[in-house]
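Just one protein chain is left out here, and the rest sit where they should.
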Amino acid sequence: MKPFNLAAAVVVLTLLSASPARAQRSAAFGQTVVNSNVTEMEVQAAQEAWGKALVQISRDFASGGIEKATQTANAVLDAAYGYNMGPVLFKPTLTQGDQTFRTTRDGALAYFVGGNRNFPDDAGFALKGWERYEYRNAGVIIDGDLAITMGNVFLYDKKGQVTKVDKTWAFKKDGQGKLRIVLHHSSLPFVPEGRK
Amino acid sequence: MKPFNLAAAVVVLTLLSASPARAQRSAAFGQTVVNSNVTEMEVQAAQEAWGKALVQISRDFASGGIEKATQTANAVLDAAYGYNMGPVLFKPTLTQGDQTFRTTRDGALAYFVGGNRNFPDDAGFALKGWERYEYRNAGVIIDGDLAITMGNVFLYDKKGQVTKVDKTWAFKKDGQGKLRIVLHHSSLPFVPEGRK
Amino acid sequence: MKPFNLAAAVVVLTLLSASPARAQRSAAFGQTVVNSNVTEMEVQAAQEAWGKALVQISRDFASGGIEKATQTANAVLDAAYGYNMGPVLFKPTLTQGDQTFRTTRDGALAYFVGGNRNFPDDAGFALKGWERYEYRNAGVIIDGDLAITMGNVFLYDKKGQVTKVDKTWAFKKDGQGKLRIVLHHSSLPFVPEGRK
Partner (left out) sequence: MKPFNLAAAVVVLTLLSASPARAQRSAAFGQTVVNSNVTEMEVQAAQEAWGKALVQISRDFASGGIEKATQTANAVLDAAYGYNMGPVLFKPTLTQGDQTFRTTRDGALAYFVGGNRNFPDDAGFALKGWERYEYRNAGVIIDGDLAITMGNVFLYDKKGQVTKVDKTWAFKKDGQGKLRIVLHHSSLPFVPEGRK
């Protein structure tokens, strides 16, 4: 029997916790308001949830091995990304060549936890022992049910080493009021020739 | 010399007062946020401003005659309606036949203050001595830079008589962050045959 | 056993026929395009489908009585209106007083086919023997996944008599690419005092 994965369940709840009901009674108006717009707070919550989810996959890999990590990664993809709504424009940090862009859910899962023979270069980015996460936005564009952010993400591993990436996300609010990643472009900072 | 019309200037300032800057520093994020979404508070402010503007035209007619009222009506159209962005879908309460829909600014001005020989049925709706205004929304839809409201508007004249209308508005936020009416459907309540 | 209602099924198929897939391969680009925008053709199709559906309810009432008409009306509400996404801002032509606005599905169904003791004034607008339908837009606003139309609708009954209404619709594209009515303001044309 497959054991219940508490960690994965918690991740999903965290990812979903920012979800407002689609239609709300508004005290200000005293009547029904249907509001599909993204708010700044929702963007913040989604950005924080992404980092927590990545760290959770790493922890689950440490405590429960690849099976538990994969289960959590699946839960993260289903809760935080928009593959259920169509293709996602995903350029992960460490992909290359013909497999640079991961527009399918399979390609995204392979990137996070590896083990897919169709993506032989994928070592499992989420298995690298991430312990902590920070982000710093350079700017945010909010446009209806879409929000686009650009900035830096900092990932700290067990040894305290930091990986810094330049990151662009586009989040779209789905029909249940949940922000989902529909675009994700991550790249290592440029290093001039002489400094490599 | 044309005298300065203080009332018209105040109306315009009131109509513009809800305008936020397009790009704002956000304390929550600590960085630049560009947010083109409409908020509930902006919808409320725009609905209140519409009523104040109508009452102001009536008052200016009483105090300064048709010239002053027309000046204020012009200011209202320029500040609160979207004719500067393209045609506006405007079905005023008391229009009919081929002139039911007033998609041009001229047609809207004629409706509010009359005096246009191309619109001979227009008596000037805003000149009817309106003193007070209330609105009650049945519902509001907020969708990006658009907001649509449906509900009742109550207009009180000098004698305390009330005119109730069923009203739909669509407001669009322009490039300066200002809500503008791009659709306005107003109709007298239905009265069954036996009760007329 | 409940007989299969072919007419209702056909109505639903007609109403759904304008639905495109959400994500499409585009010849022009040669890659995946996710496009949630409403097109003019989709607006036209939705406006035509509304009229066909109303006429179908009338015909089903003639051929199969109130039960068949109600079944078709239910199918129409589920396929063409947005009650499944939240409240709909619906001001039917012939409603009044506290029941003017029908933001719930029950209120809309009562308007179309009557027979609901909670809406005692409703005689069933769709049961009036409508045979034919035309519409003429005064203008259309298309804004992302929303489209707003204003214009006239002409309904012809069995005797060839025409009922003309002033009508505003807002359609929103749902997650399956289907336009749904989220606002509907219908009103009889204004008639000046002396001409009634």
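Per-chain residue numbering starts at 1, and chain names A, B and C are given in the order in which the chains are listed.
We take it that a contact is a pair of C-beta atoms (placed from the backbone, for glycine too) under 8 Å apart; a residue touches a chain by one contact, two chains touch by 3 or more.
Owing to the predicted nature of the structure, the values given are computational and were not obtained by experimental measurement.
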{"item": "Among the chains presented, those that the missing one touches", "value": "A, B, C"}
{"item": "Residue among A:Arg59, A:Lys128 or A:His185 touching the omitted chain", "value": "A:His185"}
{"item": "Touching the absent chain when the full complex is considered, from C:Val34, C:Ile66, C:Leu94 or C:Leu188", "value": "C:Val34"}
{"item": "Chain C residues that touch the omitted chain in the full complex", "value": "26, 28-38, 40-41, 44, 136-145, 151"}
{"item": "Residues of chain B (touch criterion as defined above) contacting the omitted chain", "value": "22-23, 32, 34, 85-87, 103, 144, 174-175, 182"}
{"item": "Where the unshown chain meets chain A, residue by residue", "value": "87, 89, 91, 93-97, 100-101, 103, 121, 138-139, 141, 143-146, 148-152, 166, 168, 170, 172, 182-183, 185, 187-192, 196"}
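Definition applied: only the chains that are shown with their structure count from here on.
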{"item": "Pair of chains whose C-beta contact count is the highest in the structure", "value": "B-C"}
{"item": "Central chain of the complex, centres being mean CA coordinates", "value": "C"}
{"item": "Chain centre separation (chain A, chain C; CA means) in Å", "value": "40"}
{"item": "CA centroid of chain A to CA centroid of chain B, Å", "value": "44"}
{"item": "Per-residue multi-chain contacts in chain C, two or more chains", "value": "87, 103, 144, 182"}
